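A single structure is presented below for examination.
Only a single protein chain was left out; the remaining protein chains are all shown in position.
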Amino acid sequence: MSDFLTASVGFILAMLALGLVSILRGPGDADRMMSAQLIGTGGIAALLLLGTVTGVPAAVDVALILALLATFASIAFVKKGLSRLEVDSTDGT
Amino acid sequence: MLPPAPMSATTAGGFLLVLSIVLPVAGVLLAFALGDRYVRLVAFTIMPLGLAIAAALVLALPRGGGHLVYLLGAWPPPLGVALHADGLSAVMIAATAVVIPAVAVYAAPEFRPAAAARAPAAFWMLLLAIWGALNAIFVGGDLFTLYVALELLTFATVPLVSLDGRAETLQAALRYLLFALLGSVLYLAGTALLYGLYGALDIVLLSRRADAQLGTLIAAALMTTGLLAKTALFPLHLWLPPAHAGAPAAASAILSGLVVKGSLFIVIRLWFDVMRGLPGFAAAHVLGALGATAIIFGSVVALRQERLKLLIAYSTLAQIGYLFLMFPLAFDVSGDLKRGGALAGGVLQAISHATAKAAMFMAAGSIYAGLGHDRITGLNGVARAQPLSVLTFALGGVALMGVPPSGASLAKDLLLQAAAETEQWWWTILLQAGGVLTAAYVVLVLAHALAPPDKPIALRGAVPRICDLAALVLALCSLLLGLMPWASYLPIPQGGMSNPLGIDALSKLLLPVLGGTVLAILLSPWPHPLALNAVERMIAPLRRACLGFGRLVEAVDDVLRQWPAASMSLLLVALLLGTLMFAGA
Amino acid sequence: MSAVTVFGLTAAAAVGLGLYGLITNPQPLRKLLAFNLLGSGVFLLFGIIGRRGAAAGFGNDPVPQALVITGIVVAFAATALAIALLLRLFRTAGSTTLRSDAPRMGRGADAPGG
Amino acid sequence: MSYAGDIVTIASVSAGAFFFLAGTVGLLRFPDTLTRLHALTKADNLGLGFVVLGLLPQAASLRDGLKLISIWLLALLAGATVSQLIARSARQGGPAR
Partner (left out) sequence: MSITTVFESVLAALVLGLALWTIAVRETYSATVGFVAYGLMVALIWVGLDAIDVALTEAAIGGGLGGIVLLGAAARLRDTESTAAETPNRMVRLGAAALSAAIAAALAIAILLLPDAAPTLAPAAVANAAATGLANPVTNVLMAFRGMDTALEKVVLLLAIVGVWSLASDQAWGGRPGPHHEADPNGVLAFLARLLPPVGIVIGVYILWTGADHPGGAFQGGAVLASMWLLVIMAGLADTPPASSRRLRLVLVAGPGLFFLVGLGGLCFGAAFLAYPIAHAKPLILGIETAMLLTIAATLALLLAGAPERSVPR
């Protein structure tokens, strides 16, 4: 059982790696944000499996935090963080 | 100087160590909570208390057999954290407790709460934080606590550098922050390795357990290098000149006088306590050689500066180099590290520099406030307009040159004696040259200041007399440091010291001044009032050669202050130290 | 011991990569990323040392873990301060270069602080 | 641990892994951003959903089971929000203001 779950973690991680290769290349920023999203979800799945394998129930708490904060990278991307620059008002991107 | 028996108990008076850290930190918290209007008031309430604690600590130490120990939370190391003070800690704490209040008095009119609130509020909180961080470094008995204290120091100094918000000070602050972070990460890596090897971070425990194995030496190399980056030893000084020259004068005084000594102190702890002598003679020579280069480079580039504050900043670079001469000199003929005269001389020099350099920066700040600029060529006649400031600068400079009865003079004697005992004559040349080179830039500045003005000087603003007095007191402190009873705190060998007020005191003043004058004429590219026309023509070829040398040094310095060069030198120093330690083990 | 070896080498490699990036990348933000990489390598070093010290029913020595948590906090505070400085520098100077021979005068006078 | 529970776990986690595979293949093969987004959300929602479902029989307590489910719900919410945000910014050809 534990071997199967470990193998699943490895498999999901490998999928993550493959997906990342395609996404990190871009071309657009949206694709990059997707990569952050992908790694978040994959990471959660891997954590849940890993916690069961290693018998560390608290790993679920780590996954819980990741799930709670999964949107933040994308929000930062959309809002450009919190501090403003004066030049912002002049550029049009 | 480590206590012979395992330290499992808090000593009497140990609570002073806790207070020395907690009091300034409590001041920060209180000032932050009370708000801008009370910040300065809080700072000035804390100052006398801090001074009293430092005094009590200095008095309590000899009674405690030269050691004060406090187990925080009553947990004994290795699980708990101990605070630990010896003579070195006591003198550094005392020096800090003198310099910080003096700087505070100097800064009080400029950073008064009524003015634009931002800079004063930040300044006083950061000043208290620096005090707490330095005390934590001086009494920290645990390598990781020292790391946190170092970071506390960095976080307190970076905003001081950029306090006036101009672009180049922001850039200087960012460079400083990034380079300091690189240094502290290397230090942390070494800490991790030591824990993995010995299961303890306590300095006393490690000094008993550490042995010369590869992992320990790698840790020593990484930690030493990281700390050198924070101390700005040549060639890791890219951040120092802009940061120290760009900060407000009061902040520069603290940065130059005290802050760089914090990381230096941890290097001393590492080499003399944690792994006593393990780094070896060859690695110590690397430190000495870098220090020697720093003396030459810093002084030559200082002589080529256009602005007074940059000159003083480069002089700090040279003086930091001088401090590192203690490492090779502490190894005796058989290659063993001794806590002897070399260590005492080095620490004494650090204290002398702390007081003198702070005074010089404060004087430069007054001159800047008076004239509205600090171009050295424009200083003509300032001695008449601002006699106190110029006097302070001169006294600070004289103290740094090593003229009796200054602390620097005693330090130089101790280091010379160590060089003679350990048969390392080559450092003698540098020890003497250091004084002459210091004299060169002091003479250069004074020559301008004392020269008749081209046109009458109109002072922009009057500097309150109290500011000048605070600076003057510090300069006098430095000049009289040699008369203090150091033997109960520092490992000063008996006998052999020259009488600080003897007849040779005069020669110790005259020789550096004469040599310095010659060097100033030869190496300073700016027009200056020192040379007579006839002499000038006679020595013209020599001067051209010297100026060429100076240009070359400055060009090399420009390259070394670029980020890639500086950070690569950092790694190179780490590898060199590591290799030599391993070869010597 | 295999996890320790694999992740130990990962930590060393992260340190190496971080150092390389810190040296060669001209942009401060990239230097900051490299610093964080370097830092995480050093934290992992603590992690594997704690893992080796697994005892008394705990899979990882609690002391290095506590040190890492403190270290992460400090590194994060440093990152935030550096970013604030960087954005402020950009706003004041219009560029983020760290070259020492390109002193840019800000909005104020060219006077040094006094 | 019951035998039936283990079967459910193996089957469900395998299905989850399959959806991660499908999502990745979609990401690699689909031409443009919006279709890739589609592939990603599939992997998100179904892959993680099946993994959670598969781990439920292994959960030690009711609280752990509830935690697992709330993780999935949170991930669903995040997936929906993020795809909204990304889709909007992709349509505008830059980050939304």
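As written, the chain order gives the labels A, B, C and D, with residue 1 at the start of each chain.
Criterion: a contact is a pair of C-beta atoms (placed from the backbone, for glycine too) under 8 Å apart; a residue touches a chain by one contact, two chains touch by 3 or more.
As the structure is a prediction and not an experimental result, all values here were calculated from the model.
Asks: List the shown chains that the missing chain touches in the full complex.
Replies: A, B, C, D
Asks: Which one, B:68, B:81, B:108 or B:326, makes contact with the chain that was left out?
Replies: Hidden-chain contact among the options goes to B:81.
Asks: Need a quick check: the contact residues on subunit B for the chain that isn't drawn.
Replies: 10, 15, 18, 22, 25-26, 28-29, 32-33, 35-36, 70-75, 78-81, 116-119, 121-122, 125-126, 129, 132, 136, 144-145, 148-149, 151-152, 155-156, 158-159, 162-163, 165, 170, 189, 193, 195-200, 213-215, 218-219, 221-222, 564, 567-568, 571-572, 574-575, 578
Asks: Since one chain isn't shown, list which residues of subunit A touch it in the complete complex.
Replies: 3, 6-7, 9-10, 13-14, 16-17, 20, 24, 26, 29, 32-33, 35-36, 39-40, 43, 46-47, 50-51, 54, 56, 58-59, 61-62, 64-66, 68-73, 75-85, 88, 91, 93
Asks: Extract the touching residues of subunit C with respect to the undisplayed chain.
Replies: So the residues of subunit C touching the missing chain come out as 2-3, 5-21, 23-27, 29-30, 32-34, 36-37, 40, 43-45, 47-63, 65-70, 72-74, 76-81, 83-88, 90, 95-97, 99.
Just so it is clear, only the chains that are shown with their structure count from here on.
Asks: What's the distance between the Cα centroids of subunit C and subunit D, rounded to whole Å?
Replies: 32
Asks: Let me have the rounded angstrom distance from the C-alpha centre of subunit A over to the C-alpha centre of subunit C, please.
Replies: 21
Asks: What whole-Å value do you get for the distance between subunit A and subunit B if each is reduced to the mean of its CA atoms?
Replies: Taking the average C-alpha coordinate of subunit A and of subunit B, the gap between them is 47 Å.
Asks: Hey, what residues on subunit B touch two or more of the other chains?
Replies: Within subunit B, no residue contacts more than one other chain.
Asks: Help me check something: in the complex, which residues belonging to subunit C touch subunit B?
Replies: Those residues of subunit C that touch subunit B are 15, 19, 22-24, 26, 28, 31-32, 35, 38-39, 42, 45-46, 49, 52-53, 63-64, 67, 70-71, 74-75, 77-78, 81-82, 85-86, 88-89, 92-93, 97-101, 103-106, 108, 111-114.
Asks: If we count contacts the way the header does, which residues on subunit A are in touch with subunit D in the complex?
Replies: So the residues of subunit A in touch with subunit D come to 1, 4-5, 8, 11-12, 15-16, 18-19, 22-23, 28-31, 33-34, 37-38, 40-42, 44-45, 48-49, 52, 57, 60-61, 63-64, 67-68, 70-71, 74-75, 77-78, 80, 93.
Asks: Going by the contact rule set out above, which residues of subunit B touch subunit C in the complex?
Replies: Per the touch definition, subunit B meets subunit C at residues 79, 144, 147-148, 151, 154-155, 158, 162-171, 173-175, 177-178, 181-182, 185, 188-189, 191-193, 195-196, 199, 238, 242, 245-249, 307, 309, 365, 368-369, 372-374, 558, 561-564, 567-568, 571.
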